[in-house]
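All protein chains of the complex are present and in place, except for one that has been dropped.
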Amino acid sequence: MPSLPRAILILLAVATIALAAVPFVGDRFHVQLITQIMVLATFAMSLDLLVGFTGLVSFGHAAFYGLGGYSLAILTRDASLVSMWATLPLAIIACGVAAAAIGCLSIRTSGVYFIMITLAFAQMAYYFFNDARGFGGSDGLYINAKPQLSVAGVTLLNLHNRTALYYVVFTVLVGSAVFLWVLLRSPFGQVITAMRSNEGRTRALGFPIGRYKFVSFCLAGMLAGLAGYLGAVQFGYVNPAHMAWRESGRVLMVVILGGTGTLFGPVLGAFVFVFLEDLLSGLTEHWLMIMGAFVVAVVLLLPNGIAGLLLRLTRNSSGVRPSDDAVIEAPRMLDVTARSGPILETESLTKRFAGLVAVNLASLRFEAGKVHAVIGPNGAGKTTLINMLSGELSPTDGHIRYKGIDITGRSPDFISRLGVGRSFQVTNIYPSLSCLQNCRIAAQSRLPSSMRFFRPASQLAKVACSAHFALDRCGLAARCHEPASALSHGDRRKLEIAMVLATDPELFLLDEPLAGMGAQEGREILRLLKAIARDHTLILIEHDMDAVFAIADTLTVMVNGEVIAAGPVDQVRADRAVQDAYLGHRDAAE
Amino acid sequence: MDPGAIAIQLLNGLQYGLLLFLIAAGLTLIFGILGVINLAHGSFYMIGAYLAYWLSEKTGSLVLAVAVALPASLMLGWLVERFAISFLYQRDHLHQVLLTYGLILIFNEFQRILWGNDVHGVVLPTALVGVVQLTELQSYPVYRLFISAVCILVAVGMYLVIHGTRIGMMIRAGSSNREMVQLLGIDVGRLFSIVFSAGAALTALAGMLAAPINSVYPGMGENVLIISFVVVVIGGIGSIKGAFIGSMMIGLADTFGKVVVPELSSMVVYALMAAVLLWRPRGLFGVKAS
Partner (left out) sequence: MTDMQRKISRRELLKNTTAAGLATATAFVPMHPAIAQQAKVKIGLLLPYTGTYAALGHNITDAMKLGLAEAGNRLGGREFELVQLDSEADPAKAAANTNKLIVGAKVDFLSGPVHSGVAMAMAKIAREEGTITIISNAGANAVTREMCGPNIFRTSFSNWQVCFPMGTEMARRGLKRVVSVTWNYAAGKEMIGAFREGFEKGGGAVLKEILVPFPNVEFQANLTEIASLKPDAVFAFFAGAGAVKFVKDYAEAGLKARIPLYGAGFLTDGTLRAQGSAAEGVFTTLHYADGLKAPANTRFREAFKKATGRDADVYAVQGYDTAQLLIGAMAKVKGDSGATKALIGAMEQARFDSPRGQWHFSKSHNPVQDVYLREVRNGDNAVIGVAQKAVSDPGTGCGTA
């Protein structure tokens, strides 16, 4: 999350103080109205964690809001349990369990399918509370005993008191904002943000993205449940309609209107949305038409919502300050002793796509500490081979062993964590992040776990260290605070290599590292690769034969999915079949 | 249930499914080719129904009403595409959701201003009144069979257009790979216009056909919106074949759900969609997104 311009920080601070003062100056109605808005704002922020930061657009988020309220209603039904100590954690746990159940099923899908499957589960929850006997059906349930917070028999807070409720909701809103802000700066937050920006890259760096989505989904569900609990306390009434798709749609509107991925946007969105409804619904019978026109206008004129507009207005004046980073410590020396023996082996590796054989019975051995080039004409199956080695594709047949471990068909993140890094044919980075942030995410993947939620990721010394070291090796140290999108084509490729370096791999898979580079850029990359080859094993696909001969120790030649030759460069060069099938043609062609 | 009742329920399910197909076909094309999540799709259904009601009151003939309303809704679809949707092609899905949601509100209010809040019925053409007696107690309205026939005709027509014409070739190419169409040097703007207008008109046609049996009322668009999205997602976005199979599945699941597991019947279609997506995360015939 980029740091906010000072003007906005001041604005938010003033708004927070103003909110804290409302019960002293506002009338009863406005105290209640703002309580209601703050509940919606908390709910909207929980959705922003999914939509704006994790990249999961949920169209069923209201299910958790409703469930939070229903938990309270059911727990307090016979008025025996009114302690907030008991009801609040139970309600949140109930939402957490529900979110875990829905989440573990839903995160298998993505995009529009994810939107629809969350809708499906929310509708099922809606119909459950609407149809099942014992939950009040479509008439809803009352909460007659509002929760109390007491210590040793002394009631500290009685939520019947509207001012008390106001401050509880206010505290929850501010607390949630702080919690999410801390979360997003934590290693966990960095990963989900990265995932939203580039899912494939994040997986290839070694993050089990499913697990991160799942945790994010559960957290958002629990936070929504907390909002639902407070919403139910406020009016003492829950109804299945709170879970219906209209409510999910409404909160989605609030988030988009406010500006996704900003946290403060959805809060502003909640205020604007509710005040607008309040204003318009009294104006004319056809108020929904004005509401519709407003929504259309926002989409067309303010693509990043209200928060986007504010950011645009304030960015010019104050500019973005680079965030302060941890001091660079001495880089850890890499293990430069060259291994002997095969680091990677394949056995009869085969991939078929609907009848087409892309790779056929490839049995290969890659020695450690060497540079292996895979060459062949377009469509020879080189990229398919690499994709199988890195886990992006599952082989139809055959085996892959990395350092003796069978990794056939394992996920890309698993293989990456074993020490296999890769770069892609089309440079694959996080364009919106700075170079340093790109490498930090990558280095973070080597932590035992990034499921850390509180400490800022920027304070992880080891991570910062690896990131700086990697940037340094790739000659990008001076540009570490520039956004990756500002880099030239060649520098982006270097950044990608730096990212892979930051994951500290032993084996480096490179898919056409020189593709699309100018002559000068190509030479720089080649020099970089040579340096890296000193302490890494490299497998690279490349078309540029001069480059291949300059760097490679062994050659593997593929034609039409078949490996026609493999071995030391000189030996393969001398191979007649290769000359006929490939090298000869190349000479003729050039 | 005896075999006779099962057979009749089968017929019910297929007939409901066919009507859903007419709505879902347009939605899946717009979804797959334009890449736009069009929440306002249900509004075209409502507009079709109201046009059928209004024009058949004016002209006294449903056939005449349809003949006028169909080009009108084609035109409306074209206008909406030109002046709203076309701004969204490069945008995030979320913006499309928001904008088309705004359009729903606007269309609903236009409907209320033009035609009021009452529930209306539409009179059937006399030729289509009557029932086919199936058993002693069970009979089937001729008009429902007629609707099914029209839906099948439209489905066949769509198949022929998509597999036998140049525009169909573009549609096929576009639904499997949107970038490709742009690379092929096809006038994408025009293709999008055509697809959107056709999708809108198909949905409006569904509304017109359903008007005599469903009655015409405010908010009717939203009721079909969610269910047609369910169909599209089950079938896989962009796949006409998927939309067809999906609507048959939903039609049958809904029908038999009501009879076999009445206490769970409201959840059946959603449970079916969830199950399909767990089995195949891109729907039955979904193409892999880029």
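Order of writing sets the labels: A and B. Residues in every chain begin at 1.
As a convention for this text, a residue touches a chain if its C-beta (ideal position, glycine included) is under 8 Å from a C-beta of that chain, and two chains touch if they have at least 3 such contacts.
Keep in mind it's a predicted model, so treat the numbers as computed, not measured.
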Residue among B:112, B:172 or B:280 touching the omitted chain: B:112
Among B:64, B:150, B:169 or B:213, the residue in touch with the chain that has been omitted: B:213
Residue in contact with the excluded chain [from B:54, B:87, B:140 or B:159]: B:140
Those residues of chain B which, in the complete complex, touch the missing chain: 1-2, 5, 8-9, 12-13, 15-16, 108-109, 112, 116-121, 123, 131, 133, 137-141, 143-144, 213-220, 223, 254-256, 258-259, 262-263, 265-266
In chain A, positions touching the absent partner: 28-29, 32-33, 36, 127, 130-131, 136-140, 142, 234-237, 239-242, 244, 246-247, 278-279, 281-288
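Here is the rule we go by: only the chains that are shown with their structure count from here on.
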Distance between the centres, which are taken as Cα means, of chain B and chain A, whole angstrom: 35
In the complex with chain A, residue positions of chain B that touch it: 31, 37, 84, 87-88, 91, 93-95, 97-99, 101-106, 108-110, 112-113, 226, 229-230, 233, 237, 263, 266-267, 270-271, 273-274, 277-278, 281-283, 286, 289
Chain B partner contacts - residues on chain A that touch it in the complex: 51, 57, 105, 108-113, 115-117, 119-121, 123-124, 127-128, 130-131, 245, 249, 252-253, 256-257, 260, 286, 288-289, 291-296, 298-300, 303
